[in-house]
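My structure is below; once you've seen it, I'll send some questions.
Omission of a single protein chain aside, the complex is shown with its protein chains in their original locations.
Labels run A, B and C following the written order; every chain starts at residue 1.
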Amino acid sequence: MTTTTGPHPTRRLILQGAASVALLGLGNLPFTAAPARAAANDKYPDEAFKQKNEADAIKALYGKTAEPSDKVKLDAPEIAENGGVVPISVTTTLDKVTSISFFVAENPFALAASYRIPDGTLPSVANRLKMAKTTNVTALVEADGKLYSATKEVKVTVGGCGG
Amino acid sequence: MKLSLPLAMLLALSLAPSARAANEADYKAAYAAAEAASKEAAGMRNQWTVTVSALAAAKKAADGGDFDRALAAAKEAEALAKASIFQATSEKEAWKAMEIR
Amino acid sequence: MKPRIPLLLGSLSAALVAFVLTSPGVVAADKVDPVADAKAFQNFFFQKFPNVKHEDFVNGPYSMNEDMKRQWQEKEEFPPYEFALDAGKEMFSTPFKNGKSYADCFPNGGIGIRQNYPYFDEKEGKVVTLELALNRCREANGEAPYSYVKDEMASLTAYMAYTSRGKLMDIKIPDDPRALAAFENGKRYFYTRRGQMNFSCASCHVQSPGERIRAEILAPALGILNAMPIYRSEWSGMGTTSRRFVTCNSQTRAVPLEPQADEYRDVEYFLSYVANGLPISGPGARP
């Protein structure tokens, strides 16, 4: 597994980080240490996928906030041909990327997919997501321990004439 | 999209609704008329889905004892069925107007 | 919401128009001339969309809109009908209980022949579509027929379409008055308005291809069956021609006919004939 690039994580720090991530899940405690997500846990981020809104999901997954960056190129259609299959991809020129995630703001659960990018893997992902309705799609890239984002609105509606 | 639909139903629907509450006999008569028109439309292979659902709604309301609603739904079903019959007959020739030549 | 008043005005004007048009025009259109019809049909679309390459019409909505075309090309890299294709190939090579297989029912073993379907069967005096021929093949070999709107039929036709990809649609109308009548009946069905919405196939696919109907871009009628069967994201599954006709009917609030009804077979015959010369692009991926 890759070593984290942030402050050298002593055992105590990781435990504290893990503890506060868990507490954070309840969404009421301010967050202290910020473990780089890729190293912190290898298991499925169940907590983050349970969050309804985007901000909680980002906190639960990364434990920090992102800043928009034009180095993150998010490619999504203007009008989705179908809400069930929306081709969305992201690529970035940032380096030391450890994780990429996609959020669909007004979906029942904001976090759609999260990818871990080990060393040697290029920082770009394409996938097909479901979108409940017209809303913002956000791609988050974790590079060198910091979070960068790009957002785009995708219009979604049903097709057909009546029925 | 010019929505032109030769609808005899509109004339039928604009009749003044009867003042006293509908009873089962009124409903049965209206339902029979609606069903006959619906069968004729189906016979012309031009049935509408809304006719079928209006008939079903009429039956359901009648089973529930609400004959006012049942009568209204049966009348609507009949009007819709008549409209689809009118559509089928007028389209027998009207389709040529749209044909690419 | 019952749009009463506009319908009343609409109906009066329509009745008037219908009356005016039927009297003089009917004389000219009596003799059925499929060759002229096909030429007029194709020219209509070539002139209406001069910068769409002729063979692109078979890509339906994607020939009409760049943003949609990009989404389609992304999907085509690894198309969602991949599984139906493999299933179809497997079914095609698995013999029936009596040892025979689909290959024995079709010319050239069923490979690369989709472009000749539907054809007019002079013995039966009716149009036979690929789906009907497949089910007849199953019944002739003691197997239960498949549903016309479910995945098995879609997988079989997907595989057969795939083996014909790129070949030009080549539908024949024999010199038989019943074949001409079937062609004309298909044309009549295509242009006839139905359902409470009072739309015909032409209302959408001739009058307004390229325009949106809520989220979807309407496909041009020219070449619309060349991509069949299609994987529709809306159904998140495969759809045969029968399924497409049935769902289109119910969208205009017309009660659909039974799959493979004469009208559906004839309209498939008409639409395929007028697309002669355009390539087969099935199986397709659509919104």
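One rule holds in what follows: contacts are C-beta pairs under 8 Å (C-beta built on N, C-alpha and C of every residue); 3 or more make two chains touch, one makes a residue touch a chain.
In this section, contacts and distances are computed from a predicted model.
Candidate names were "Sulfur compound chelating protein SoxZ", "Peptide/nickel transport system permease protein", "NADH-quinone oxidoreductase subunit M" or "Sodium:proton antiporter", and the UniProt protein name of the unshown chain is "Sulfur compound chelating protein SoxZ". Put simply, the hidden chain is in touch with A, C once you look at the whole complex. Within the complete assembly, residues 77-78, 80, 82-83, 86, 90, 236 of chain C touch the chain that is not shown. Contact residues of chain A toward the unshown chain are 44-45, 49, 84-86, 89, 104, 107-109, 111-118, 120-122, 124-131.
Please note the rule applied: only the chains that are shown with their structure count from here on.
The count of contacting C-beta pairs peaks for the chain pair B-C. Put simply, the C-alpha centre of chain A and that of chain C have 43 angstrom between them.
Chain centres here are Cα means. That of chain A falls 54 Å from that of chain B.
Between the CA-based centres of chain B and chain C the separation comes to 31 Å, rounded to the whole angstrom.
Residue positions of chain C with contacts to 2 or more other chains are 199, 250, 253. Chain C contributes residues 3-4, 6-8, 10-15, 17-18, 21-22, 25-26, 29, 37, 40-41, 44, 187-188, 191-196, 198-200, 202-203, 206-208, 250, 253-255, 257, 263 to its touches with chain B in the complex. Considering their complex, residues 77-85, 87, 126, 128, 155-163 of chain A touch chain C. On chain B, the positions that touch chain C within their shared complex are 1-7, 10, 13, 42, 45-50, 52, 80, 83-84, 86-87, 90-91, 93-101.
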